[in-house]
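All protein chains but one are shown at their positions in the complex.
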Amino acid sequence: MADALLQVREVTKRFGGFVALDAVSIDVAPGERLGLIGPNGSGKSTLVNCISGVLRNDSGTILFGGADVRAMPAHQRTRLGIARSFQIPKPFASMTVLENLAIPLEYAAKEWAHPGQVIADAQEILGQIGLAQKADERSNGLTQIELRKLELARAMAAKPKLLIADEAMAGLSANEVDDILALLFMLNERGITIIMIEHIMRAVMRFSQRIVVLDAGKKIADGAPDDVVRNPAVEKAYLGE
Amino acid sequence: MLDLFLNAVVAGILLGGFYAAVTVGITIVFGMLDIVNIAHPAFIMLGSFIAYYVNQTYGVDPIVIGVVATPLFFVLGMAMYRIYYTSFERRGQEAIRGLAFFFGVLFIGEVSLILVFGVDYRSVDASYIGTNVNIGPVGLPMRLFVPFVVSLVMLGLVELFLGRTFFGRAIKAVSQDRLALQLMGASPARIKEIAFGLSIATASIAGSMLIIIGPVEPSIGRDYIGRVFAICVLGGMTSIPGTLIAALIIGIAESFTATFYGPSWSPAIAFGLLLLVLAVRPAGLLGR
Partner (left out) sequence: MKRSPLPFWIGIVVAAALGIAATRVVDNQYYYFAAYVVLQYIVLSTGWNILGGYTGYVNFGVAGFFAIGAYSSVVLIKWLHAPMPVLILVGGLVAGLVGLGTGYLTLRLKGVFFSIATLALAIVLQTFVTNWDYVGGSRGVYTIRPRTVMFFGNYVEFLFIVMFGLALGAVAIAFLIERSWIGRGMAAIRDDELAAEAMGVPTLRLKLFATTLSGALMGIAGAPYPYYVTYLDPSSGFNLSYAVNSVAMPLIGGTTSWVGPVIGAVLLGTVQQVATVTISSAVNLLIVGLLLVFFVVAAPDGIVGLITKLVRKRA
């Protein structure tokens, strides 16, 4: 892909003798909705961690907007425009919901915003995500779905170009899944490229324009949702022989 | 000159074996289970002073005292873990509060010993202390050799326990995958409790050996903190053989420094090695 926003080329990551990612290559176009699926242990989270900078890949290149992010620590990549939510929500427990958003608003921003602006931006995001009434509540008192929404809100507050939603819907009810899905669609409409990692197939199928499948660290499929779903290799990976 | 060199090496090896016995408790509890028990030296000092008291009052051999006291220390270790678990691990606050807790225990231990025994150096009496066995140019001080042998035996027993018994293998399993253990039906907290008990039990024997090697006063426990963690990290954190090798290295390094530069620099050696090891380890919060 010529002017892809994110270019992952032959990325390999090992943990001791275990190969978590084996020469994985993926391109993501600006504004695209990409689904990333695969059985447990296939390397999805490792890939996210390598892209966001929590881990450093052993070989291969990762280019974001043309820039090689290899040497950049995670916070710098966030400033560059890559944001991710965590599979298990990691709120800043001692802070209120609003203060949780103030952190990325203050730190991931490219130019300085004065405190009034930060509060206004935070309240706007909370409004869009449906957490406005909880703004002044301590974040460690939220319910599961509220925590997941906060995870996404925080990633939104980093004003990213690319948002990686790591199993944001796990364990939620059907209605709650639809809520999160609507939110992700809305973000995408605003121009944010989104990579969705999910096990909930109906969400992935509805959301993705393209799906990439990982299995045991290798990419085994990359294409339109309908094609991928019918791919025998994908079936085998999930169901065995 | 060669004599000096050889004796330094031998003394280093013997000391290193002992250091491994001191460290094995940390290897189990910190290396495998991620509990930062910086109070471990306090338990070793407790072991030393119990050995001192019983030896001076009843004339029993210190190492025998150390071995006999192990069930006591085992129970003490389990109790410590219970407190740690209920107060911190369960609430997910082990980072700051747990550390401060162990620091407090370390401190209380030292001060309590000062209150009971004072700040003077104490030593024990045993028939072999003060005798040497000479093999050619090399002298083997029995006060180092006997603890060395006992240390190796103890390390061997711990390694057997970890490798062959159910609880031992459970400890290894917990260090690698907590979820798998829960699915097997064993409770990680129970396993950790036993591991902690085992760890403190080794302190009983290590303490009794410490006071054989040399006179002891309450504050020398703190000298051992840098050493013990340096050895644990250098030895790869989770392996007993690794602990032994690392301990031998540090023992020899300290022995050389003591022989050629003076004994007061020994704590600096271990600390310097610790910093070196930490600096060279792969960076990253997830890295281990």
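Just so it is clear, A and B label the chains in written order, and each chain counts residues from 1 on its own.
Going forward, contacts are C-beta pairs under 8 Å (C-beta built on N, C-alpha and C of every residue); 3 or more make two chains touch, one makes a residue touch a chain.
Being a predicted model, the structure only gives us computed values, none of them experimental.
Summary of contacts with the chain left out: across B:F101, B:F148 or B:F196, the touching residue is B:F101.
Note on the undisplayed chain: of the listed residues B:L4, B:V75, B:V111 or B:V133, the one touching it is B:V111. For the chain left out of this panel, the touching residue among A:L47, A:A108, A:I145 or A:V213 is A:A108. Looking at chain A, the residues touching the absent chain are 52-54, 73-76, 78-79, 83-84, 86, 90-95, 99, 102-104, 106-109, 115, 119, 154, 157-158. Within chain B, the residues in touch with the undisplayed chain are 36, 38, 83, 87, 93, 95-97, 99-101, 103-105, 107-108, 110-112, 114-115, 219, 222-223, 225-226, 229-230, 233, 262, 264-265, 267-268, 270-272, 274-275, 278-279, 281, 283-285, 287.
The rule is simple: only the chains that are shown with their structure count from here on.
Centroids of chain A and chain B (each the mean of its C-alpha atoms) stand 45 Å apart.
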